[in-house]
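Note that this is a trimmed complex: some chains were dropped, and none of the rest were shifted.
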Amino acid sequence: MAFKAYYLSPDGYLHRDLSEKEVREAFQSNQGLLWGDICETTEEDGEFLARNFGFHRLAVEDCVSPLIRPPKIDDFGDHLFMVVHGINHKGESDIVETAEVAIFLGPHFVVSNHNESLYSVDAIVKLVEEDARPMRRGADFLAYTLIDALIDNVLPTIDKMSDVSDQIEEEVIHNPQQSTIEDILKLKRSIMRVHRVMAPQREVLNRLSRREFSIIGEEAGIFYRDVYDHIVRIEDLGQSLRDRADNALATHLSSVANRQNETMRVLSTVATIFLPLALVAGIYGMNFEYMPELGWHWGYFAVLTFVGAAIIAAVSWFWARKWIAWSRRRVARFRPFAVEPEKLVGYVGLVRKWSHL
Amino acid sequence: MAFKAYYLSPDGYLHRDLSEKEVREAFQSNQGLLWGDICETTEEDGEFLARNFGFHRLAVEDCVSPLIRPPKIDDFGDHLFMVVHGINHKGESDIVETAEVAIFLGPHFVVSNHNESLYSVDAIVKLVEEDARPMRRGADFLAYTLIDALIDNVLPTIDKMSDVSDQIEEEVIHNPQQSTIEDILKLKRSIMRVHRVMAPQREVLNRLSRREFSIIGEEAGIFYRDVYDHIVRIEDLGQSLRDRADNALATHLSSVANRQNETMRVLSTVATIFLPLALVAGIYGMNFEYMPELGWHWGYFAVLTFVGAAIIAAVSWFWARKWIAWSRRRVARFRPFAVEPEKLVGYVGLVRKWSHL
């Protein structure tokens, strides 16, 4: 149990590292803003939540369960229970994992749960410890900040996927291999995964931004709408990546078929030229006693000349039918529309994310 | 006819093994909670239901029929008739079957029907016989418990499918065979089957959780909503498995095409090298009387040298064009996102399922 609690009292003072008793008092005061964050939620945490906040058993079970929970929003009258998914981006590392946060949102409290330490939550904790800024505009804003930070990590991930996509497209054209197919399919599956995580979230954020719930104020609604727009954009970029992956796959398969075609042509050409000539040589290698040509003085040279002429004629003919050629590569002509998403990351940073604070 | 009936009288006493007359009296008392469970429903059971409960002919026919009934919910005013599908998980065995339960739900009675003995119903019967716990919170809760137990068995099945999927992916990459395709298609069909059983159920549970029916109380509605969430999760996992199966199929087909390509290259290489050389040997095997080279002292060795040099040159050239190589296997680079569903089963057990009792 890693439980951290902050309480911003109505007079604007930030209390830290609250004990269980202080948490309960802050919760029951019904003023100010209480933020509790549980990392690596355990059974004990479940009991803690049920005991002090009186949350519904099923919601608490959802927090405690190690299973993946689909994004959703449940209205319990005086508070909301949300599950939101995003990306836990581990700095430099190449490992990117999906992450989920469960949030209880009431008029004067926010309780967030997550099974692993999340970079986005850590960043907000840091800001709160500095000067409590993210907590000063109310519970709905604090929840928005948590959700926005989680989802903002998705764009860099899609950017990284876009880089991989570039490399794959390069490889498909210049050096297609069996492992390229596997790369494409892995990429596609990752994109599908992001899509399946984001699609239900679109609905959740739409409901939040429509201010269907009285806990979300009018001002905050506009910010939730902004997160909704981000998800729409993410889905659009994801769709674009999926198209690219499908195209790369089609190009690869056609390229493999093409190479096989070339291989077969080489084989056919070689067999068509040399099998008949080998028959000619075989015939004059027969040991019949009476074979008049064998006695001719220029017979051997006539055969040599015939063989040489036949090879030259056949190669010319195959060349004319374009079965063989020095270089078969023509550069594709059509330039698609530009403005594919690039250099997304640089700008999307902490500056933007909390500029409203 | 295997009919069991339990009656929890308003004073909290549990009556067991009721006779037909006791059942009818309990039903007409309109208080307490009567639970009747019919296993391997026969024509006689149909008459029994019509005689004692006055259920509608068509609903009774639905119970008696050995046909598969799609999930549905019919509102008969004073009671509901539901058909719910799930998995009948037979312990250790590898056999997994779909199962269906038909439930009549009134304010004071629950009558459940199923054509085979079901593990999920047996577990609840056991709990009822212990201390009647599942019946103490009313008819809507008892029905929920039956439905939840049935559907909770689906997750371990999907977990098992996930294991099969792992093996198939392993096999597709390291040892693809014709039977692998059949495994993939069988797996995909099973996933589709679960999807088609679950999809209409989503609608049924949604209607139950929205409390469209007055028989479902507000408290129970939250629990039905929880089952709804389970189905959403099952569909999500199923979709993920379907993607994996599709990818495995694509990988397999591309791998088969690739191997054929390699086979063709070997053939073409061999033919391209040895057919021309065989012609050379054939020419010097001809029996012309006047073939000056045959008399040259080093003629034979010149031919041998030419043959050797030609083989080396051809192999080098094919090597450079990458038509042949020692090992063509490159490890795929891109690491997809983690957190695929794993270790689902351990936690999902009886503990969770009736923790609300």
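Read from first to last, the chains carry the letters A and B; within each, the first residue is number 1.
As a working rule, a residue touches a chain if its C-beta (ideal position, glycine included) is under 8 Å from a C-beta of that chain, and two chains touch if they have at least 3 such contacts.
Fair warning: this is a prediction, and the values are worked out from it, not measured in the lab.
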item	value
Subunit count for the whole complex, all chains sharing one sequence, 2 displayed	5
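Keep in mind that, in the parts below, only the chains that are shown with their structure count from here on.
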item	value
Intercentroid distance (Cα basis), chain B paired with chain A, Å	25
Of chain A, residues touching chain B in the complex	56-58, 61-62, 65-70, 72, 74, 94-98, 164, 168, 177-179, 181-183, 185-190, 192-194, 196, 200, 249, 252-253, 256-257, 259-260, 263-264, 266-267, 270-271, 274-275, 277-278, 281-282, 284-287, 291, 293-300, 303-304, 307
Chain A-facing residues of chain B, complex	173, 222-223, 225-226, 229, 232-233, 236, 239-240, 243-244, 247, 250-251, 254-255, 257-258, 260-261, 264-265, 267-268, 271-272, 275-276, 278-279, 282-283, 285-291, 323, 328-339, 341, 343-344, 347-348, 352, 355-356
